[in-house]
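Everything below concerns the one structure shown next.
A single protein chain has been removed from this complex, and every other one stays in its place.
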Amino acid sequence: MKNNSSRNKILNRVKKSLNIQSTSITNNPEIDINIDQELKKITPSGKELLIEQFRDEVEKVSGEFIFVPTLLEASKPIVDIFNSEGVLEIATTAESECIEIAKYISQKFSKIKFFSTADYTEDNRKIKFTDINTSIVNASYAIADIGSVVFCYDKTLTSYPHFLSDHVIVLVNENDVVANQFELFTKLDMETAKNMVIVAGPSRTADIEKVLVLGAHGPRKLTVILYRGKN
Amino acid sequence: MKVALFIPCLNEHFFAETSINMVKVLRHLNIEVEYVEDQTCCGQPAFNSGYVNEVKPLAEKYIKLFADHDYIIAPSGSCVSMVKNHYGGLDLPQNVKKTYERLKSKIYEFSEFLVDVLNLEKIDAQFQHKITFHDSCHALRELFIKDQPRKLINMIKGIQLIEMNESDSCCGFGGTFSYKYADVSIAMVARKCENIVSSEAEFCVGVDSSCLMNIDGYLKKNNPNIKTLHIADLLAKSMNL
Partner (left out) sequence: MELSPKEIKSKVKSAIKDDSLRKAVYNATVSTGVTRERIISEIPYWEKLRSKAHLIKKETIDNLDKYLELFEKKCIENKINVHWAVDSKEARDIILKIAKEKEVTRIVKSKSLTTEEINLNDELVNSGIETLETDLGEYIIQLKKQAPSHLIIPALHLSKEDVGKLFEEKLNIEYTSDPKKLLKVAREKLREKFLIADMSVTGANFGIAESGAFCIIENEANAHLSISLPKIHVALMGIEKMIPDIKALPYFLKLLAPSATGQKSSTYVNLVGGPSREKYNEGPEEVHIILLDNGRSKILEDQDLRETLYCIRCGACLNACPVYQEIGGHAYNWVYMGPIGITLIPQYLGEIEGKHAPYLSSLCGACYEVCPVKINLPEHILKLREKVVEKGASNIFEKTGMKIWSFAAQRTKIYRFLSWFPTKIQKLLPNGKSFPAPGYYKERILPEFDSKGFRKRFYELERSSKNEK
């Protein structure tokens, strides 16, 4: 194996150093720290309040939040967005939720064309999807206390519609909303958690005089559509 | 009640009046005070610059000197913190360490002593002036002294305490830092004084003479109308002692 000697050098140095026990000289914190109680206290009780918190937090990170009772009813606000932005081309992933919505909308508005990442591969995919300004994607989870959505690549099989479009519309099932990141990582299995991204609103920067500007290199707009049930 | 006086070297040489005022206030409150002969310096200036070997004998001397007192009071947060928090890390002989462990809990900064030990709630004091308060770093962050001096101030009739902007920001003294990086130190004290001036106070009060000396030095040159007062000075003045 290449540069095995560096590996051994480094590991040996580390092992040698660690023969000396460390003395963390700060005021010794408790041996085991548990924040479950505190998290419980601060988490809104009941689904309604949790969703309300999620909505507030999404808006705090400059996302938009829309609630619809069923997945297919998401088509109405989506079409409104398309009309107001003059959108005719939409990117989607190949997930069932996105495909369902795409089909439903296409039936009524034939002018709107949907492009699924499944139909493109490798370089063709990045070339095609960088030109599409609007996308519909599906979140595996949403995190209420930080207004974030979670995309797991084992499910989405892509991240191009999530990042290359200007305006990303995210479908979230109400049952997939968790209270905080701690809860999220108890729900995710280790395999899935290796390839994923947590997103809090549109891309941004404050690198110039700390003035916050949205739409850095990723999406400029992020709309979360939360639906209750599929039917 | 009898207390032993721990007089920081800075006070001994430059701000004797502040320590005298502390004595007057304590006596007025019927506390017997004792000056421990032979005390010189706790070693803080050397310690903060990394001269551990020079500090060890001073620490030993200090611990032996103050060993048998029930209360040790100093008009300085940084000196108290030096003994309370930093002597422990020195490589001292076992028997000295043992004495030190007993001593640690008996040493107090002046305002801390008045409020937390004597439980002082009322004083007959008047001071018809606007003042602001500077939170000295060691007192604030190592001894958690923030409320005590304010409580004392608010016991004084006619006084107006105006909190300055960034009252807990370092004044820039830092011992040898004040001349090692004098430009930075001056920039920091300038900013502190800017905040004092903006508060429109006539006096800046604090618990550490080192900070006050630094601030006063700058004010004298740039805003000579504003004066500094140690909490002991303020109390003595307002109580007419």
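Read from first to last, the chains carry the letters A and B; within each, the first residue is number 1.
Quick note on the criterion: a residue touches a chain if its C-beta (ideal position, glycine included) is under 8 Å from a C-beta of that chain, and two chains touch if they have at least 3 such contacts.
Given the structure is predicted, the values throughout are model-derived calculations rather than measurements.
Asks: Among B:109, B:216 or B:233, single out the residue that touches the unshown chain.
Replies: Answer from the full complex: B:216 touches the omitted chain.
Asks: Where the complex has a chain not shown, which of A:65, A:163 or A:227 is the residue touching it?
Replies: Residue touching the chain left out of view: A:163.
Asks: Spell out, residue by residue, where the missing chain touches subunit B.
Replies: Output for subunit B: 5, 7, 9, 11-17, 19-20, 23-24, 35, 37-41, 43, 45-52, 54-55, 57-58, 61, 137-138, 141-142, 168-170, 172-191, 213-214, 216-218, 220-222.
Asks: For subunit A, which residues touch the unseen chain?
Replies: 2-3, 6-7, 9-11, 13-18, 20-26, 29-31, 33, 35, 38-39, 41-42, 57, 60-61, 117, 121-122, 125-127, 130, 145-148, 153, 157-160, 163-164, 180-182, 184-186, 188, 190, 193-211, 213, 215-219
The definition used in the following text is that only the chains that are shown with their structure count from here on.
Asks: If you average the CA atoms of subunit A and of subunit B, how far apart do the two points sit, in angstrom?
Replies: Using C-alpha averages as centres, the distance is 53 Å.
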